[in-house]
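As you look at this complex, bear in mind that one protein chain is not there, while each of the others sits in place.
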Amino acid sequence: MDIDKRTQQLAARLAYISDIFGPRENASVALLKHRLGEFLASASGYGMRELHLQVDRLEELFSLLEGKLEGELSPMDRVRIVRHPQRICLKDILENVYDNYAEIGGQDEWSIDPGMIIARATIARRMGKRTVQQPVMIIGQEKGHGQEFRNGGSIKPWGNANALYYMRVAEAENIPIHTYVFTPGAFPVEDYPGAAQQIAKNLYVMAGLKVPIVAVFSEGGSGGAEAIALADKRLMLSHGYYSVISPEGAAAIEGGLKEKASPELIERCAERLCITAGDNLRLGFIDRVIKEPALGARPDNYEFFRQLRREIVRATDEVVHAVQGLGPLRALAMRRARETADPLDIFVRWSLSASARNALVSQRHKKYRAMSLGALNDNSTMGTRLYTGLVRCLWQVNSLLRHDMLAKYKRRLSGILEQMEAELRALDQGLGGPFGLFRHVGGNRMGIPPEALKLLTSLSCPEEGACRTEDSWVYVSPKSRADRTVTCPNTATHGCLDLWAPDLFGEFAGVCSHCGHHFPMEFQWYLYNVFDFAQAYEFNTELESCNPLHYEGFDLKLAEAKRATGLGSSCITFETRIEGLAAVVAILVSPFRGGTVGAAEGEKLIRAIERARIKRMPFLLYSHGTAGIRIQEGTCGVIQMPRVTMAVRRYIDAGGLYLVLYDTNSYAGPVASFLGCSPYQFAVRSSNIGFAGPGVIRETTGVEVPPKYHRAFSALSRGHIQGIWDRRDLKKNLHQALLTMGGSNLYYR
Amino acid sequence: MLNVKEMLEELKASPYEEIEVVTPHTGVIEFVGLKPGDRVAGPGGKWNEKPGTLLANLTREKNKKPICATQKGLVTDIAAGLEGTFVEAGVRLLTIRHFLSKDEVIARILKKALYLFCAPERAKYYFVPEIDAKIKAGGEQSVKPREGMEMFIVSRMKRETPLAYSGPEGIVYAVYFQQGDNVDGGQPLIGVCQESQLTLIQDVVNRVQGEWEEQD
Partner (left out) sequence: MRILTACVELGHAFVCVYTEADATSGHVRLARELGGGESLRRIRSYQDASEIFAVADACQATAVHPGYGFFAEDFRFARRAETRDRALAFIGPSWNVIRDLGDKINTKRIARSLSVPTIPGSDRPIFDEMEAVELAQTIFAFQTEQGIEEGCVLVKASAGGGGMGIEEVYDLDTFRSVYRRIRNYAKRNLSDEGVLIEQRIFDFNHLEVQVAAERGGMNAVHFGTRNCSVQSLGRQKRIEVAPGFDPSSLDYGFDAATVLSAVTNHSVNMARAVRYDNVGTWEWIVTPKGDPFLMEVNTRIQVENGVSGVISRLRGRTDTDRGVNIIAEQIRLGLGEPLGYTQEDVGFDGVGIEYRIIAEDPADRFTPCLGRIENFRWTPEPWLTVSTQVPTALTGEPYDIPMDFDPNLALAIIWGADLAQVRVRGEAFLDGLTLTGTDTSRAPLRTNVAFLRTRTQTLLHF
């Protein structure tokens, strides 16, 4: 090969290495730099042979040191690898891994969202002498080697919506889906359909999608990744990262949002968040790691693409195999192949039979249900666990008998009765004419007994007492004890007068009496005044948050939160009655670490949902405020998005009624998953709902958002939520909602 | 015909507006160390969501409220003697000397050029709901008043009566009143620009843009 070209390549390799290692001092890098410089300086003096020899040596040294440097990669270096423009991207994979492909989600910049590539592709498999083309649906983010219009793989809501559409297409066609996660995170705009809302929809649909899904992670940034990554098999490239938040984001939160975080802090955060492939494999959030060449795969690593092809085919095979039996010989061969041969040699049909499709979904549920269980403290004793297990079984049998078997007959019977009644009424109406006339004559105003007059002027229902009891709240906010006034934030526009705190936080329930602005209230206010907590049965209190990643300094903060609120996690789950209707309620409590959701909260929610499903009760989730996923739990937190969404999906598929109520500020992960996927979401007035707060939007997109961008009313006009309620009428509205949406048995199917 | 040049000269001779900052209500006043000659900024940000420079704090019933500048300008005169005392409502705290901006100069000149529809009596004025909605959606200039068109609601002594527009046809170029505030009889409510005047108004805008130099 031409010497010039080879030296150029070496220079490029050096540039790449120094990009990856950033400003850090590294002996190997310095050595390479020195030797290459030396060579270039003296190159003109060498003869042809000498040159070849020198370049050979240099190349050897590069390979050697690259191998050495590979071992020195810090998590942040991996992040830099993943973000490097030379990193392989989805187009490269389509070209090199699949045999044939056609983009169907638009082309380059002519796409509804150029950051999202959707393609139909085929993988050829041999079957004897015949070649079979196996079709797959490819969905993934495209970073495009730094192409501006790709938006760095940050997907806008409509891009995710498009992805969702083609997932459904794949389901209809019964072909597997391969998703490739190359995203730093979703683009946090709230334009229709809304970042959070769309991700929630994606998760909800994927939770029940009846075709095999295999996901490959290269850059998995939080919610944006989850939007396409709820898969049966999750593979990860060895140099990729999968995290709850970008290290910069974590550092910004850690260091206080105002000033820019230092590189050291970012580096430290990257380490603490456990974002590498190895960490995630260890924690169980991915199934396998695909080995990349030293310092990460680049578009010219053809061997890597071959390996990727093998791995993705094998993963798909395994998913199919798990739910659909193979012939005994192939099964045997497959087991062998795991260690040695190319999986492409053994043919597995990827389209599933009807029963296998159902099995696939329940497998997927099992898979996610078992995740992150080690990331929380379960303080319950063995005895109580056994006991609850037993009670659960009994309830299961009970509800099976009552609702599945008896109800079937009852429904049929009542159907017949209804029909008969309707017939009778028709009969009555037909004959009703003359009767009706008689009735009219009867309605004469003179025919009133004189003693009825007494009725007009004497006290009705004396047992109620003369004074109607004033609406007083069971729980009164401690804020109402201060003798001070409070200014309503709408004073400038609505001319509200100052409110006296004892009035405002006592009688007015924190609502401005002039403009209706809702001041935030304590979660206890809702517990006692809306959910009748005094009479409720709280369960799973023994599940408590812990620090699964041993995130530095977090133990202390967690202990402080537990002490301040007296809670073990930011989630309270209980059974209660709302105006006489039994329901399972879960609350996300804002004062506990901002209402963030981690492994313990996720588990509590799932258990509450399961309880509601087994006992056939409506499930109500009240978000008193949530700032998102708890970043200190890293992917243990993020994984709660698909986990809880799956539980919700299962509950709703079983016929459950799931209501969500937002208050104060609800943002990020929870809204983009289990909160946002409810068909019935309501908000308390003056609450904010969104994917990312205004500060984050400014930082990530450079767009300033208007001051009222996240208001509940915007969410309502976008169709995210279904209604806005006054705090003082919450109980009444909830009751009404349960009745209208739940039907007569509160369990709508 | 309007002599724009003359009016501009006139405004250039006294390009300031003195804004008196008064207490909105009673309370204990506390200045924040401003001195005469200090510069203050008005509300900023794309939606005017950032308040202007803090001028003083007013505390009433343990509720501390900031008083912020509404326009940019120079602080000229501070009633420093009030520091820490209880003041009544409507007491002058300081004066801001505000140099007129281009938009304000245009508005002042236009006020003389446009047909002004004035309030017939002292009352509170509102737009009728349809017009209000139109203005909120498409700006003032989306409204085209005609003779006899019902545009306002006059609220006087808690009684509301409709008020019809009378004057030449055109488009609403400026609104001079705050909905729900008291307007004295004879004060202009809206400025209407006739079709034929459009070029003249463009001329005013161009001239001011060219000739008026904004100062801080």
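Letters are used for the chains, namely A and B, taken in the order the chains are written, and counting of residues starts over at 1 for each.
FYI, a residue touches a chain if its C-beta (ideal position, glycine included) is under 8 Å from a C-beta of that chain, and two chains touch if they have at least 3 such contacts.
Computed from a predicted structure; not experimentally measured.
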Chain not shown: contacting residue from A:W500, A:F574, A:F619 or A:Y662: A:W500
Mind pulling the chain A residues that touch the left-out chain? 443, 445-446, 448, 452-453, 455-462, 464-468, 470, 483, 485, 497-498, 500, 502-503, 507, 729, 732-733, 736
List the residues of chain B that touch the chain left out of this view. 24-27, 60-61, 63, 86, 88-90, 120-123, 156-157, 159, 182, 185
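By definition in this document, only the chains that are shown with their structure count from here on.
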Calculate how many whole Å lie between the centre of chain A and the centre of chain B, each centre taken as the average of the chain's C-alpha atoms. 48
Can you list the residues on chain A that touch chain B in the complex? 482-487, 495, 498, 500, 704, 706-707
Under the definition above, what is the set of chain B residues touching chain A in their complex? 45-47, 49, 60-63, 65, 180
